[in-house]
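Report on the structure given below.
With one protein chain removed, the remaining protein chains of the complex are shown where they sit.
Naming follows writing order (A and B), and every chain is counted from residue 1.
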Amino acid sequence: MYIIVAGGGKVGFYLAEELLNSNHEVLVIERDPARARAITEELTDAVMSGDSCEATTLDLAGVARADLVAAVTGDDEDNLVICEIARNRGVPRTIARINNPKNELLFKKRGIETTISATQAILGQIEQELPTHEMIPLLQLHSGLELVEVRLPETAPVAGRSVRDVLLPPESLVALIVDPGGVPRIPSGETRLNAGDALVVVTRRESMDKLREALIGAIHGLDT
Amino acid sequence: MPAPSTILVPVINTSASLDAVTAACAIARQRKGRVYVVHVIEVNRSLPLNAEMDAEARRGEALLRRAEEIASAAEFHVSGGLLQARDAGQAIVEDARDRAVDAIIIGVGYKRVLGSFEIGRTADYVLKNAPCQVWVVRQAVGQPAPAAHHG
Partner (left out) sequence: MNVLIMGCGRVGARVATTLDEAGHTVTVMDLNPSSFRRLPASFKGTQAVGNGMDGPALERAGIKEAHAFMALTQGDNRNYFASQVAHEIYGVERVLCRIYDPVRADIFSSLGLEIFSPTALGASVIVSMLLGDQAAKG
């Protein structure tokens, strides 16, 4: 997919990084030239300096061929305008970050998907249909440990097994299980894992691939 | 300062960038080194990065052939290639890093904007960001900018 991220603040930057990691074509448009230069160091050619509220900027960014525009600036009115221009240019899907939850209704009435600011929520929303993104990093802890969310797909090799029977990489543990109904449980050894469960797992950064393999199974989709 | 032995030369259709090829060949030849010439096609964001850019590719191939002719006139050989990128400066710096060259030799024109010299966006980026040495060949004042109509 070609995804334009309007706004290169913290939310836009992390969102872009994650999307690039999952092999999407990404362009971040940032209004402040100094900030644009700063994020160019990490994101190289996936950054453009300009005002996304200007139709000409979005046209330069090739908005007409974008599959999705995520407007994640800190101003709700800007995000609304960006999404409206994007739709005018034929973009099939627009997602706006809303900074003030009271504004959610207006975006809904305008037919624009919204999310309350957190990067992971936007990612989750974009990646819902994609098979490769069943693992979402949530938080890095000091000691090289990482907190990740793992959604068990239908094909997960661990579906139907109990926590005790799952062979996890060293220093990894399932801290929390949220079932498809949204009910959280702290698992015991006997707790059964089911497809559709979201697991919050603590693991080491270098064990992420092994963890994916253990819980989700062979990677299919973009990587193959 | 040791003379570089592996050199990357970005080429566009200017006399200065062909002068840069000449200079690079002379330097690398002494050191029995290598010269890579690269032409970057900047692809507009309205197109995917791997879009077919036939006209630009033909022009780029012609430039690379021209660089090879210059090299063989100096009894040297260059290897080269076309790159497609969003930004020529970034592509040049990345290529220099990938090939681990000792230097980039880049030709620049002589252009004044509002009375003061302007080096141009690509050379500016390369000077600021290249990990290796950067040598600049600036065209002489008063020389017409787009040269290399011959050949």
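To be clear about the criterion, a contact is a pair of C-beta atoms (placed from the backbone, for glycine too) under 8 Å apart; a residue touches a chain by one contact, two chains touch by 3 or more.
Remember, it's a predicted structure, so these values are computed and weren't measured experimentally.
Which displayed chains make contact with the chain that has been left out?
A
Check the options A:Met1, A:Leu20, A:Ala38 or A:Ala55 and report the residue that touches the missing chain.
A:Ala55
Which of A:Asn23, A:Asn88 or A:Gln140 touches the chain that is not shown?
That would be A:Asn88, which touches the missing chain.
Which listed residue, A:Leu106, A:Leu147, A:Val178 or A:Ala195, touches the chain dropped from view?
The one listed residue touching the chain not shown is A:Leu106.
To test your reading of the contact rule: which positions on chain A touch the chain that is missing from view?
53-56, 75-78, 80-81, 84-85, 88, 102-103, 105-106, 109-110
Keep this in mind: only the chains that are shown with their structure count from here on.
Taking each chain's centre as its mean C-alpha position, how far apart are chain A and chain B in Å?
39
Spell out the residues on chain B that touch chain A in their complex, using ranges where they run on.
Those residues of chain B that touch chain A are 44-49, 85-87, 90-91, 94.
Quick one: which bits of chain A touch chain B in the complex? Just the residue numbers, please.
2, 25, 27, 44-45, 48, 59-62, 64-65
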